[in-house]
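Removed: one protein chain of the complex. Kept in place: all other protein chains.
== chain A ==
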């Protein structure tokens, strides 16, 4: 029941993901961060088989860093997206990765962009995208309320609307979500939306 969705706003791109790590009927943890900061100006939100998710995204992250050290400049968002898709495509008919990815980035000359990359190596540049059962609700919500050039406040409001829909209508909906944004100042965590908090640390 993993949910990842994202959208492009005015000068920024946003990715939201649920934070539950589940194994059949057991919830391992509710604060798993599924949105990896790929480099200073890129976010990689991933959902899918837990082992594949971490393995694959870390592999992409290290190779993106390697490119930066070799060439003295970072990869563009489009290049990173195509590289990711290429790796998925190569593995597809050997030993496929079961990972769905939303790659958000900010390039100085192009601005913000969002790429939809699914587990069979489909690649689309999109304004809004979503994965998982939650996508039935979040995509419909975004179709209704999204317009290009949304401000950060408008976008986060839309994300909150989507989260409300997922919480109300999805049978086993994840309790917590994390929202990360990337803009000209870099990629960073924006907020958490929690209904289940971990137990407070006992104070001295």
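FYI, contacts are C-beta pairs under 8 Å (C-beta built on N, C-alpha and C of every residue); 3 or more make two chains touch, one makes a residue touch a chain; residues count from 1.
Going forward, contacts and distances are computed from a predicted model.
Q: Please identify the absent chain by the protein name in its UniProt record; candidates are "Gamma-secretase subunit APH1-like", "Proteasome subunit alpha type", "glutathione transferase" or "Myotubularin-related protein 9".
A: "Proteasome subunit alpha type"
Q: Thinking of the whole complex, not just what is shown, which of A:66, A:92 or A:110 touches the missing chain?
A: A:66
Q: For chain A, which residues lie in contact with the unshown chain of the complex?
A: Residues of chain A in contact with the hidden chain: 58-59, 62-63, 65-66, 69-70, 72.
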